[in-house]
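Note that one protein chain of the assembly has been removed; the remaining protein chains are unaltered in position.
On to subunit A.
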């Protein structure tokens, strides 16, 4: 009865949009959907399949069969299912010209039938595989293709991934199918696949049809190997038949390279013992080597090959790698070396050609990463076995980055140099970050072959610096003669700058590490290298070379008997000196700001590691290094002075180059952030003049960007805590901080301040002061917090006054709030109670003024950008910082305050953190709309804040005004259900303290009590009915437990109603048992830690047992 409907409509369903109306299409779709839901459509479907010529109708018929079989499984006779399956298979076999999507859909129906049948064991997988095996051995390519499609359909249907069809069965069913299949089916598929592959690889000639079959099986093999199910596969077949037959077809080549990469990463319990693993690896490496050596690698193969090697090196234990026959290992390393160098050269070519798809760069990165892994485990390998390879890879890297004639940079294949000047915007990362992985590997290889690499870098750099000096001089003369700056040829200079750029980057990465938040040590290889040669070194000549950056190194007598590590630093200092002299000769325009950045970047990295080297940190120390840079040495004093001069010169010459100025001031901060270094810095006169200059806000320092000025202030404050006698110290502060205060007070205390406040000069002074205050706060350390806090507190109340004056200037308002944020961020953890309270009071006043001004403030429309809400973000940050004291508090040693506060009951305190924060929340909550939560920064900060509040001040939550309370609860629900898992977790963590609060109060029917009841249902559903992130189970479990304690009756109701909705008796029983077990250890549930832990443990079991039962796919 469906036929008349189906046939005419089969066409509209597939017709191009122009041919049919939307209504027609919707109608047709509706017909198909209801057809698929009809009862027992098997006969009609069979009829359609046999008679219809419309592909789309065939497709729908297959789908209808698939859905109906699953739906009516229990009602169907096993024999009719079997005959249906046979019908479908025969159907496909007999119609080799079916559209691909129709054939796949029919086979999917077969696979689903097999899968469903495996549940009640009505279909035996073995017999299915037997049938497929017969198809394969038929030798007929068409039949073999079909067999391959069946296997592919089975594989995707059984793997419990997103590929699985939705057939309305529980996740548990899908999971158990997967387990069963993993044990037997997978291996069967793999064996069948291997059989075909081996047969094909033995054949001499493949025609087009056969090679397409071959390709399909390769893709299948790849899928099998990629399958997460493949855990216990014991069969290790060789598939090193990567030869010319496959390489001709790039798709096939990709598949087989991926297969190989998967094989290369096999490890773990697959192998019965170590020797099996060694022989497997040996086999793999041999195959790999003969493959690589036998071919010329195509562009498309580079990444695949590098993946194979990288997998080999990262996945196999070192002991297995070293157990390889030594000549095989050597050949492997040699091959890796050649390949790395060759990929590196090709990557450089790609850069010249500016290709979009940088395949060699990707492959090169992979191989360099593998080298890093190897070299870091050097002690496992034969001594020195990586030295020669390291030299080769290092040399080729340097060569690719230097200009001709020494190098090949920017040379295209035909040897012609290209030199185009592209526009680079400020968002482009600096090479030192962009290529940090490559540079780390090259630096590490440089250390391994320090004997070769350090002197090489030194001589290259010295040579370039000499040439740069000469070139600048010639250009200067040229300019004096012609006076037309446009006539200067920058090509020679730019080539030198680029050479120096890379030499300095590599030197920096070789000589030192820059681990965040740690004191970096001199790398052991570098230390050993210096020690090894220290007997041949003349210390005085070394110091002379170090101390005379203005002279050519090679002109100093005895210059070949110097310490190479110091000599490399000296080469950078020579570069720095050429730069500084050029600025003094007014040649700044000819210089490269990039090179300027490289120099201060290197010096900072170097200074962190080598300056005032602490001998206690090393087992052995190089005499040249400790003599030149140790504590109390002239060398250290000299170099601190030199670096300081460099910083001061840069800040005045390069104020127009923001990045360079930033890097420069970071060097300055590094010099003073360690007390030992700062002690030397403050002895330099130039330091004092820098301080005075900055304090008087005289040119050129006032031209620097605000972030540089902030860091400069930070450095000046840090320096003030260096060792000085008390008079000197007093004088220092009088020069640095007091002018700031004085000028500020003079300005704001003027009678007409309100009138002049909008004048540009006044605004600038105010902004500069606020920036400076942020800088001062950033300089906070445990031993200076007392004085800095008092100093800053004096400002804070004046800042609040400014909130009124500048209420129309959002950027100034933001800066004022930022001062508070910084002070709270850096100082609150050190403050005793008295001082904390002062800060709370100040913050409260700030919030009051902010709130008042905010009422009259107009904001842009809803489409406004994130930075319109900077103030809101800052306020939330401030509140979070204030709360953080509850977690991080170093103030216990503050005995003075403890004594003062004794006998002062908490209630008499003027302001508590809770007051401030809740007041703030009163302001923030009404402003936070759902639209604003779409901005990630606002969203994260907001949820961090409200979770903190619930955790720290749960007792304050019931006291919130009704509206506020409601929106807080709504926020929690929203965060739990429709935000990222991170935020969802935060919200879950907020629930336990709220529930505990309710339990403590023992008041029923309060709004919080009712809210927690609602949350009980939410968390219950989340854990039992929804697919959730397993990371969340703990947070959700803790929340659930406390909520259950609070609402035992409601919990029982939830369980009851869930059970009563189960029709299947078996499932009912399993669920009932599981729920009983879940609460068995904690009956009656009480808020007791031990019980809670027991509950969490049972919950884990619960989720594992029945977690998949109610979650349907």
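Keep this in mind: a contact is a pair of C-beta atoms (placed from the backbone, for glycine too) under 8 Å apart; a residue touches a chain by one contact, two chains touch by 3 or more; residues count from 1.
By definition in this document, contacts and distances are computed from a predicted model.
The complex appears with one chain absent; UniProt names that chain "Eukaryotic translation initiation factor 5A" among the candidates "Alpha/beta hydrolase fold-3 domain-containing protein", "Protein kinase, AMP-activated, gamma 3b non-catalytic subunit", "Eukaryotic translation initiation factor 5A" or "WD repeat-containing protein 18". Only one of A:157, A:657 or A:989 touches the chain withheld from this view, namely A:657. Only one of A:408, A:441, A:458 or A:594 touches the chain withheld from this view, namely A:594.
Across A:421, A:518 or A:685, the residue that sits in touch with the chain not pictured is A:421. The missing chain, though absent from the display, is touched by one residue of A:300, A:706, A:1048 or A:1062; that residue is A:706. Remark: the omitted chain is touched by one listed residue; of A:55, A:104, A:378 or A:494 this is A:494. Annotation for subunit A: contacts to the undisplayed chain at residues 421-426, 490, 493-494, 497-498, 501, 589, 592-595, 655-658, 702-706, 755, 758-760, 811.
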